[in-house]
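Only one protein chain is missing; all other protein chains are in place.
By written order: A and B. Residues from 1 in each chain.
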Amino acid sequence: MTTHRNSAPAHTRSLPIRQLVLTLLGWSIALIIFFPILWMVLTGFKTETAAIADPSFIFSPTLESYQAVQARSGYARFALNSVAIAFGSTLLALLIAIPSAYAMAFLPTKRTKGTLLWMLSTKMLPPVGVLVPIYLIFRDVGLLDTRTGLIIIYTLMNLPIVVWMLYTFFKDMPKDILEAGRMDGASTLQEVFFLLLPLTLPGIASTGLLSVILSWNEAFWSLNLTSSKAAPLTAYIASFSSPEGLFWAKLSAASTMAIAPILILGWMTQKQMVRGLTFGAVK
Amino acid sequence: MNRTRASGRTVGGLRTLSLQAPAVTLLLLWMIVPLGMTIWFSFQRYNLLMPDMTGFAGLENYEYLLTDPALWSAMGTTLLLVGWVLVITVVGGTLLAVLFQQDFAGRGIARVLAISPFFVMPTVSALVWKNMMMHPSNGVLAWLAQSLGLPALDWFSSLPLTSIIIIVSWQWLPFALLILLTAMQSLDEDQVEAARMDGAGPLAIFFFITLPHLKRAISVVIMIEMIFLLTIFAEIFVTTSGGPGLATTNLAYLIYIQALLDFDVGMASAGGVIAIILANIVAIFLVRMVAKNLED
């Protein structure tokens, strides 16, 4: 485990000017980076006229764009697609990955390391490389523009990361505790349900969240494999790119709703995400 | 004492095998079937719009593709996009990581704000930039330019690739920052203090302590970004649609055009194979590094 130290050495506290400069610099950079998001959120509360007027922070906020988005395009339907696809694929991935990660962490064989690396390498396959066959298969079996189709794709897409993350979390669990359980008479199943799962729940949760985030934001497959019925929010937002007419307030309102939940989840799990995104190479 | 074996009841790895079977089988199928089909199609004459034209094409698709200036333009665009975004995000990410590692008022919140763009879905970030930021007459950047007395810029028509690079960098800079900041936190503070006792100034500490410590994290960032950046798609799809002309058509977008707009399966597959080869060159290095990491 990494120890978290307060990175402020005691003697820097005696330099208030340094402090002031750092605070100013840090905050201005953070605000510049965050500005497009902030601006989008603000624009969502403007009228369409105010949205394309000269930039201003002062305006009378209105919810009309939010109402319009739902009324005109049925935002809820796309949101529901996103939820179903993101959570469905995550649940499926966890279900398949947990036994696999358990075996790798607690019953390792000579091949375990190789298997892990191979799983990782499947993640390196660029989606455009297999777009054509997947599209044709989906067309032939009727999975185009279905939630099931995207759930399958996202499950497979995230499976290596999910296995990998669970593996590192399971490996961190003290073996003594499982052995103590075995001494106490726990069967493998009881070991998993009474000890492993409750103790690694935070890890499983953050693995799940990462999978949800990645599925929610995925745009290559959703743009190429769905059109209207099963389109999740990524694809729905893309429909605003049509050049006729500028609906910035509505685009902003829809976008704000689309990213808000994930932004919050992302803030909550940033630490664990690093582990998953870098396959444990950075902790 | 050897304690790596968790249990004395492993039956020749049979249990291990059966528990891993679902994941392994699925991934094997996921990898082999489409890959095999892509390779197969790439040697076929196969266009969905011309159902009569079928049969083995040999290297025809590759020949056509490799002599097509569009491919080389797309390759060039891909490299420029990947290269510039990498430079911007890695250099910027390292500097920002150092900055956000310092203690200042509200550091926690500032950090959270700075990493936020990474969690924004690509279609949203592309559209927000395209419209509200870079719009030639109503965008924030145009307004800023006008306020400074400069001519407003039509970003996507005069600097299309630069615009894409800016958007993609905005998304991936937070990723580099997040990873490097985490790596930074594992730097032993005693080491920094020892260096300070030895007379190292802030710059010396950065170059002799911090940067070597971040070496591994930086290479991980580079490789992971490369894999994703090689196939940037949604950002181009919703902003420029590859244009004007071929100015922002990268390899991924070119394949998309051939597959789902021209319905030329054979050609698109040949492009896919090229993309796979490119990605694998990067992947080999990444996998090797992770493997090394598994051993410590």
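Simple rule for what comes next: a contact is a pair of C-beta atoms (placed from the backbone, for glycine too) under 8 Å apart; a residue touches a chain by one contact, two chains touch by 3 or more.
Keep in mind that, in the parts below, contacts and distances are computed from a predicted model.
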Original post:
With one chain of the assembly withheld, which option in "Cytochrome c-type biogenesis protein", "Phosphonate C-P lyase system protein PhnG", "Sugar ABC transporter ATP-binding protein" or "RNA polymerase subunit sigma-70" matches that chain's UniProt protein name?
Top reply: "Sugar ABC transporter ATP-binding protein"
**OP:** Write down which of A:55, A:133, A:181 or A:203 is the residue touching the left-out chain.
**Re:** A:181
**OP:** Taking the full complex into account, find the residue in A:92, A:119, A:150 or A:195 that is in contact with the omitted chain.
**Re:** A:195
Subject >> For chain A, residues in touch with the removed chain >> reply: 174, 176-177, 179-186, 190, 194-195, 198-199
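By our rule, only the chains that are shown with their structure count from here on.
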Subject >> Approximate Å spacing (C-alpha centroids) for the pair chain A, chain B >> reply: 16
Original post:
In the complex of these two chains, what residues of chain B are touching chain A?
Top reply: 3-4, 6-7, 10, 13, 15-17, 19-20, 22-24, 26-27, 30-31, 33-35, 37-38, 41, 96, 99-107, 109-133, 135, 138, 140, 143, 170, 173-175, 178-179, 182-183, 185-186, 189, 192-193, 216-217, 220-221, 224, 227, 230-231, 233-234, 237-239, 251-252, 255-256, 259-260, 265, 268-269, 271-273, 275-276, 278-280, 282-283, 286-287, 289-291, 293-294
**OP:** Provide the residue numbers of chain A that touch chain B in the complex, in ascending order.
**Re:** 2, 4-9, 12, 19, 22-23, 25-27, 29-31, 33-37, 39-40, 43, 51-55, 96-97, 99-100, 102-104, 106-109, 111-113, 115-137, 155-156, 159-160, 163, 175, 178-179, 182, 213, 216-217, 219-220, 223-224, 233-235, 237-238, 240-241, 246, 248, 251-252, 255, 258-259, 262-263, 265-267, 270-271, 273-274, 277-283
